[in-house]
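Omission of a single protein chain aside, the complex is shown with its protein chains in their original locations.
Each chain gets a letter, A, B and C, in the order it is written, and its residues are counted from 1.
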Amino acid sequence: MSQKEIRIGMIGYQFMGKMHSHAYRDFPFYFDTEVKPVLQAIAGRNEAAVKAAAEKMGWASYETDWRRLIERDDIDVIDISTPNHTHAEIALAAAEAGKHIIIEKPLSLTVEEAERMLEAVKKNKVIHMICHNYRFSPAVQYAKKLIDEGRLGKLYHIRANYLQDYIVDPDFPLVWRLQKDVSGSGSLGDIGAHSIDLARFLVGEFKELVSIMETFIKERPIASLQGGLSATADTSQKGEVTVDDAALFLARFDNGVLGTFEATRFAQGNRNKNKFEINGEKGSIRWDMENMNNLEVYLADDEPGLQGFRLINCTEEHHPYAGAYWPAGHIIGYEHTFINLIHDFLEAVAAGTQPKPDFEDGLKNQKVLAAVEESARLKSWVSL
Amino acid sequence: MSQKEIRIGMIGYQFMGKMHSHAYRDFPFYFDTEVKPVLQAIAGRNEAAVKAAAEKMGWASYETDWRRLIERDDIDVIDISTPNHTHAEIALAAAEAGKHIIIEKPLSLTVEEAERMLEAVKKNKVIHMICHNYRFSPAVQYAKKLIDEGRLGKLYHIRANYLQDYIVDPDFPLVWRLQKDVSGSGSLGDIGAHSIDLARFLVGEFKELVSIMETFIKERPIASLQGGLSATADTSQKGEVTVDDAALFLARFDNGVLGTFEATRFAQGNRNKNKFEINGEKGSIRWDMENMNNLEVYLADDEPGLQGFRLINCTEEHHPYAGAYWPAGHIIGYEHTFINLIHDFLEAVAAGTQPKPDFEDGLKNQKVLAAVEESARLKSWVSL
Amino acid sequence: MSQKEIRIGMIGYQFMGKMHSHAYRDFPFYFDTEVKPVLQAIAGRNEAAVKAAAEKMGWASYETDWRRLIERDDIDVIDISTPNHTHAEIALAAAEAGKHIIIEKPLSLTVEEAERMLEAVKKNKVIHMICHNYRFSPAVQYAKKLIDEGRLGKLYHIRANYLQDYIVDPDFPLVWRLQKDVSGSGSLGDIGAHSIDLARFLVGEFKELVSIMETFIKERPIASLQGGLSATADTSQKGEVTVDDAALFLARFDNGVLGTFEATRFAQGNRNKNKFEINGEKGSIRWDMENMNNLEVYLADDEPGLQGFRLINCTEEHHPYAGAYWPAGHIIGYEHTFINLIHDFLEAVAAGTQPKPDFEDGLKNQKVLAAVEESARLKSWVSL
Partner (left out) sequence: MSQKEIRIGMIGYQFMGKMHSHAYRDFPFYFDTEVKPVLQAIAGRNEAAVKAAAEKMGWASYETDWRRLIERDDIDVIDISTPNHTHAEIALAAAEAGKHIIIEKPLSLTVEEAERMLEAVKKNKVIHMICHNYRFSPAVQYAKKLIDEGRLGKLYHIRANYLQDYIVDPDFPLVWRLQKDVSGSGSLGDIGAHSIDLARFLVGEFKELVSIMETFIKERPIASLQGGLSATADTSQKGEVTVDDAALFLARFDNGVLGTFEATRFAQGNRNKNKFEINGEKGSIRWDMENMNNLEVYLADDEPGLQGFRLINCTEEHHPYAGAYWPAGHIIGYEHTFINLIHDFLEAVAAGTQPKPDFEDGLKNQKVLAAVEESARLKSWVSL
């Protein structure tokens, strides 16, 4: 094995497993790197399915017990792409085994789990990362650069929405994402967690918040097969929806910024509307995942008369990561946010450095999620 | 005097006075009507200024004391376009004098004032209206029609922002809109009140809310002349800003709808960004005052594959009020919302009916404003 | 009569007559001016209709023969808002009578007529203007300013479309706009003429062009009443459409700019899509009448990374004419282009100066229209 080969073992192979597999395959094609990711093995309980997935996605082997994966000494990195309720157990075992870890968000079901996970990766000195992929859009990275350079001046506002519509139909089945014991929460942890991460990345740390959480459809048909977003339903039997359909909150940040947040799966016509606007003393930015290559930037010191939001297509060498892809104006897509993220992760593993966002970010995010839940339960403001 | 002449006396002649004057002049040009508005008199304290305004805007006479205007028996309607702290006193006097009343928003400084005002107009059986002009955009009226017809089904969400940026500069002077004793509140009553009215119009009544109010710039230069939006400042002397720069709140409506609201004057690049989105079971709508002729409509029962927000230019005969103006695609502007509003008011006066929105709407709006202030003060949820 | 009263006599009172009437009424309200337009008289053949129009629109008197209007010595200005085939005769008579003239576009049916009209106004030393209203959008005026200041550098391209859709239905009746003897041409003279004027205003003079003209629907039902855009049809009887449904042309300008132009009434979904883009060495601009308050501006010397079209809402004091209206972000509409135009006209009449665009512009425009027709007929390039 050459020094720069990094051998991956991935647990879970659905939506996110597919996405991560693709990113491992694609990242060395685009970036100048000495890293060579080796797709060593994937794990899943259903042997036929995991075997087929391994072949389809190019993994050299498979296991039907994730513990076996962690025991293997031909694996450097454990990639945790499983439903949320398994995160903690797997991550703790992987850390104990000295494996570097990359994990899907949210980090865990609870803050307590997240704290133990962070402690474990620190104690075992393994490298750790959490997949808040939207940070890795070139437009978002460029927004971060503008903010860090002070181009917006002191910040005043962030308003962030993550709107989807795929469960508005009351006959949409009770998939695992709608069960609290598996997913921890609903819209909040699934999509709201992304908005929280973007806010932490671009604006700063949350100080206090007040929230509403709501489940509009209380019962749904039992899913005949608990797959990803598109499971079919047996409409004769119903089960309780135990997570939120929508989560809204107001927040104050440590630096005085005011935020409004909204995560919902009940916004018809919004397939995947992850967007935010940030306003500062000297300018504003707007971003919308559905047009993720674009960043809208307003600069208050532009010449009077010529002031207006600039629609910047962040596909130029000036925009972070964009230089790895195609000429200006040739847009990239959702999957490239993961390729960029995996780039950062594997380069860090190769260099022995710690990438961002990591389990510490995961824990802080989890604390915000917990605060949103507590605020909704108590119907009061909650401090972080 | 013919039966359909309606003689107006207007108090105040700044921004809103100019706007109302124009609407009185323009309304009979566009609409089929038997009403003939007579611009009888305006009142203002500065004789030179009020005289010049009367000449410029076509008023037949002027008074330097608004009480004189109310005493005159050649006036049928009192139009109150003055700063907010004068609303109650003038409205009570006008109602006592049996004058019909049209008044700028917000109705008053306090709920108590608003209640007395409503009582007065009812007791004196005068017709009353409050100028929530944005209701009168053809696109908003059409949105109302779609909602009333059930085209969106059961409603789930409203998110409404009213964003401006004209006071971000700390040297912007302490105009009357920044003084609580004159204006009642800041962004909240000035622009947030519009979002509240749109929400009440389109979605329903507020049940409970929780808010943040913030004053980012605590002191500002004394305004050398307390004019409209563009007063100059004496930067050597500073005074306290006693109103909110920003007001944000989450709300539940009686019908279960969840709302996020944000009114701020600190959103660089947003000159007058009054916008909302409403999501229902069967569809969604979006509107933005800066492109006020357009309504975006998503209908979930559109054919699969062909689902998407429709960009509807509401300039057709099918769209309320639009038939009074120009051929399809020939857009109208901000001032036309007032022309439409004045149309409804004067037709109602002529017919002896009560138009909407009226003082009752004003009072309900005031109660929401008060709840927002109370919630911010108590840092807790407040029920309406 | 005070020195600044200007007494108008208008011929025609349909769509454009209504628009002009409104502009005369509204202009002194918005602008600082010593001009007082007097709506002295209108003329039309149908006495009942012209009388009703006079009352509705505020004209002091009416005539049923336009010649009578020109004979009256209490009229300073003749406004010609009639169908195109009457323009020349009326304008010649008005000029002979020493009346100042404002006329709807296109100037005439033929270049020969246009030349005689220009000669007449010059000989009689009357002030003359043609109503290419789109020039008078603040955004277009601001575009002109940017170009004149060299902000776009040397110009390379203009692409201008004027797309409508109101006659796609084959049962739309044979109104006067579809009859060559009345209107001169179809899309070309009605809407293409506007694009030509915008190009001449912003880019320069046409040098040569090559065109296509097409009539997609050759026969249409006879219109039972030849009104404006919305006449009803008697579908049992058909007549020949004698004008173009669409006119497209490529052009070279004297300064080397290349242009593509397209005027059509067969572009479904485009109610009134009058738009253009101009590209220069140092920047580009885009404008679209359906969002007429906005100008998109790209400046190539913007900082790398921050380059992008700026969406400028031309409602600020920095934008020509916009200061006369409302605060920034409070948009104006189609009719305001006419108010601005009438402002320029009446101020010029009062000052004894010659406004733009004038009959000379009308003649040059007519020559382009004639060249487009000749090129389509000959199927070859035509030089201006």
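Here is the rule we use: a contact is a pair of C-beta atoms (placed from the backbone, for glycine too) under 8 Å apart; a residue touches a chain by one contact, two chains touch by 3 or more.
Nothing here was measured: the structure is a model prediction, and the numbers come from that model.
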Residue of B:42, B:131 or B:312 touching the missing chain in the full complex: B:312
Contact partner of the left-out chain, one of A:246, A:292, A:348 or A:372: A:292
Omitted-chain contact residue, chosen from C:36, C:85 or C:159: C:159
Sole residue of A:110, A:124 or A:272 that reaches the chain not shown, by the stated touch rule: A:272
Candidates C:284, C:315 or C:366 - the one touching the absent chain: C:284
Footprint left on chain A by the chain that the document does not show: 15, 19, 21-22, 25-26, 29, 56-58, 164, 166, 228-229, 270-273, 289-293, 313, 315-316, 325-336
Absent-chain interface as seen on chain B, which is shown: 142, 297, 299, 302, 304-313, 316, 318-319
Contacts of chain C with the absent chain, listed as residue ranges: 152, 156-157, 159, 161, 163, 165, 168, 210-212, 214, 216, 246, 248-250, 252, 256, 258, 260, 262, 264, 266-270, 277, 279-284, 298, 300, 307-309, 379-381
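Here, only the chains that are shown with their structure count from here on.
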Whole-Å gap between the CA centroids of chain B and chain C: 35
Distance from chain B to chain A - Cα centre to Cα centre, in angstrom: 41
Distance from the mean Cα position of chain C to that of chain A, given in whole angstrom: 54
Numbers and ranges of chain A residues touching at least 2 other chains: 307-309
